[in-house]
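Quick one: the structure is below, and I'll ask about it shortly.
A single protein chain has been omitted; all remaining protein chains appear in their positions.
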Amino acid sequence: MNSPIRVTVWGENHHENSERDRAGMAERYPEGMHGAIASGLRSLLGDQVEVRTATLDQPEHGLTEEVLGSTDVLTWWGHARHADVDDAVVARVHQRVLGGMGLLALHSAHFSKIFKVLMGTGCTLAWRNSADTELVWNVSPGHPITQGVPQPIVIDEQEMYGEFFDIPAPDEQVFLSTFTGGEVFRSGCTWRRGLGKVFYFSPGDQEYPVYHHPDIQRVLANAVVWARPEVSEFVPPPVVNMAPPVLVGGTLAATQPPADAR
Amino acid sequence: MNSPIRVTVWGENHHENSERDRAGMAERYPEGMHGAIASGLRSLLGDQVEVRTATLDQPEHGLTEEVLGSTDVLTWWGHARHADVDDAVVARVHQRVLGGMGLLALHSAHFSKIFKVLMGTGCTLAWRNSADTELVWNVSPGHPITQGVPQPIVIDEQEMYGEFFDIPAPDEQVFLSTFTGGEVFRSGCTWRRGLGKVFYFSPGDQEYPVYHHPDIQRVLANAVVWARPEVSEFVPPPVVNMAPPVLVGGTLAATQPPADAR
Amino acid sequence: MNSPIRVTVWGENHHENSERDRAGMAERYPEGMHGAIASGLRSLLGDQVEVRTATLDQPEHGLTEEVLGSTDVLTWWGHARHADVDDAVVARVHQRVLGGMGLLALHSAHFSKIFKVLMGTGCTLAWRNSADTELVWNVSPGHPITQGVPQPIVIDEQEMYGEFFDIPAPDEQVFLSTFTGGEVFRSGCTWRRGLGKVFYFSPGDQEYPVYHHPDIQRVLANAVVWARPEVSEFVPPPVVNMAPPVLVGGTLAATQPPADAR
Partner (left out) sequence: MNSPIRVTVWGENHHENSERDRAGMAERYPEGMHGAIASGLRSLLGDQVEVRTATLDQPEHGLTEEVLGSTDVLTWWGHARHADVDDAVVARVHQRVLGGMGLLALHSAHFSKIFKVLMGTGCTLAWRNSADTELVWNVSPGHPITQGVPQPIVIDEQEMYGEFFDIPAPDEQVFLSTFTGGEVFRSGCTWRRGLGKVFYFSPGDQEYPVYHHPDIQRVLANAVVWARPEVSEFVPPPVVNMAPPVLVGGTLAATQPPADAR
């Protein structure tokens, strides 16, 4: 476990370049949101990670077989252009997660193809954009992802995401968020899928500088370490024909189990 | 499943009689909190239930072998006098839950002996009593306990219970509450213990008339139906000595499973 | 909850008609596997259900909007022709499950499009066809699906399905199966997806008369009752723009959240 974690930070890179948002983005995120996320990971994790970025506009969205083949943890931010992500790339990322790669799905990635495929649900939610204060509460204080942040994390201004959030019951509920309007959201959730780990974390938005928030950066850094694969090499789980039985000669006993066995 | 559900509503019945609280309680809960809870169940469930009450000051706290032996679902409200509940009665209730009886642990019952015994954790939480508004959000809209109530349930004035709530991860997270101060609480949680079902529900307090709230009454009625035992008779789970093997003659095959079997 | 549960039993109906299997199938399942499953449900549940069947070869595979719109619980058996199921029909079934319809995925349906879409994993497993004895163990004796069957259920001859089974962690683990060869399989699993409930149950195969086994029929009947929707009408979960905050300035807003926000 001593080699660096190879992280690929994927960004849609749309708001950064769209006519409507370009000016504000340049102020909040001069290196793009993906740049800010990558920067936070590098500065908090140092030698523990090797971080690169990839974006939608690159060939194969920057997620070639070669890139994925050398990625331990992928972070995903998308919003306006989910539909433009090539299904073949989604299938490739999906297989790689099943094979052990960690995935951090961030904020509006709740509607990304890859997250929806992994969840199997609609991933709908309630929302409002009116600069609510978001409080992020730690409900799993023994979990590695929640170490080193205050209770609660305070985000002065943020988009509201609220329940009902149509996701499978998380394997672990890590954070819950509340908003000025009184809403609640399951903002930090983990699931295993195949050999891989998935972390959904909602704080973070293109209109607010949330990815510069030190506590949010800490959570993302913790999550990268947590999501690192446990297995040394990635093999998509095969259908195995178990030719030889492990035990032989087993036949049904004349005597059934005792009637009182529940 | 057609015979009525036999419900015993247990109340500590302390605030109702204490010098400090008697006057206010008489106004809010002239028949005691247990009376109000029983009333709500009778009025919403009618012939589906047979409801009686039991209180701390009765012999064996009203929870004799006979009473428990004819109880399908027990609701529990306690606050100031948890320590006065006899350990033998707690053990009896515990066995009965493991044998299939449903248990609804209400509000400050988070610190009751029976709830702590069933959880195995400290059951600590954050709290404040300053008439916060509580919003109770449904995060499991397909669950029977959440049917027929608005999103969110609004309680105008209520004590705040907040995270971190030291409980085992719920088997099902049903409701989440938020408060005026921005706090969050896992206010509706289910667990199985043995053959029995447990529902913890935090709304409800001696200083606020929460048990007259129609939506809260609906949740409690739903929960009683949900908690009804599935098994027809209660047998404490025994240690079973499985004398006869079910399969005989099984011996280890010379050939191990294929190397590629993960 | 007193109107009958409307069940649609879906069968691939391939082995019943293929040159290779026709003769044996006619002996084991003269009315098809779907016919045997439907029969078992009718005989055990009587007036509680209205059961019809649908098959792959019918227009829209027998699963038109109208049929699904009047189906409370759908059972699904497929094996050799998963790929021939129209994606549009799969999407329609998927939406209906998210909206509240129950789904029973049976045996080789682990590889059906609808099950894989709902799980988000590869759904691979280990297998062997050599007439193993299968023992089906109840690990949730308080669960409604496990009532009325012996511990274990004994299936004299059956195909072996073994671990690792690549599924998300079940919300509830209900049955575990063992086989003559010593293998184990998570053979009875539940999940919620959206407002709907999903039950996967592996016992049942075209080469063995498992769907005539009274204990297997009992499990399927229990599961149909369990999977019945809790919600009275099906509405696919919308994205709700929560325009008015619920709390304004720390007090309750006049305007409640929109009525359609569940």
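Think of it as A, B and C in the order they're written, each chain with its own count starting at 1.
The definition used in the following text is that contacts are C-beta pairs under 8 Å (C-beta built on N, C-alpha and C of every residue); 3 or more make two chains touch, one makes a residue touch a chain.
Since this is a predicted model, take the numbers as computed values, not measurements.
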Hidden-chain contact residue, picked from the options B:119, B:139, B:154 or B:174: B:119
Among A:8, A:75 or A:138, residue touching the chain not depicted: A:138
Candidates C:138, C:158 or C:222 - the one touching the absent chain: C:138
Candidate in contact with the missing chain, chosen from B:71, B:112, B:180 or B:206: B:180
Missing-partner contacts on chain A, residue numbers: 100, 133, 135, 138, 140-144, 147, 150-152, 154, 156, 171-172, 180, 192, 194-197, 229-231, 237, 246-247, 250, 261-262
Touching residues on chain B - with respect to the absent chain: 98, 117-122, 124-128, 130, 132, 160, 162, 164, 166, 168-169, 171, 180-183, 191-194, 236-243, 245-248, 250-252, 256-257, 261-262
Chain C residues touching the omitted chain (full complex): 133, 135, 137-139, 141, 151-152, 162-165, 169, 172-173, 176-178, 180, 182-184, 186, 245, 247-250
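Going forward, only the chains that are shown with their structure count from here on.
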Graph class of chain-chain contacts, one of line, ring, star, complete, other: complete
Same-site or different-site touching of chain A by its copy chain B, using the half cut: same
Whole-Å gap separating chain B and chain C, where each centre is the average of the chain's CA atoms: 30
Chain centre separation in whole Å, for chain B relative to chain A (CA means): 34
Residues of chain B touching at least two other chains: 133, 135, 138, 141, 151-152, 172, 180, 237, 246-247, 250, 253, 261-262
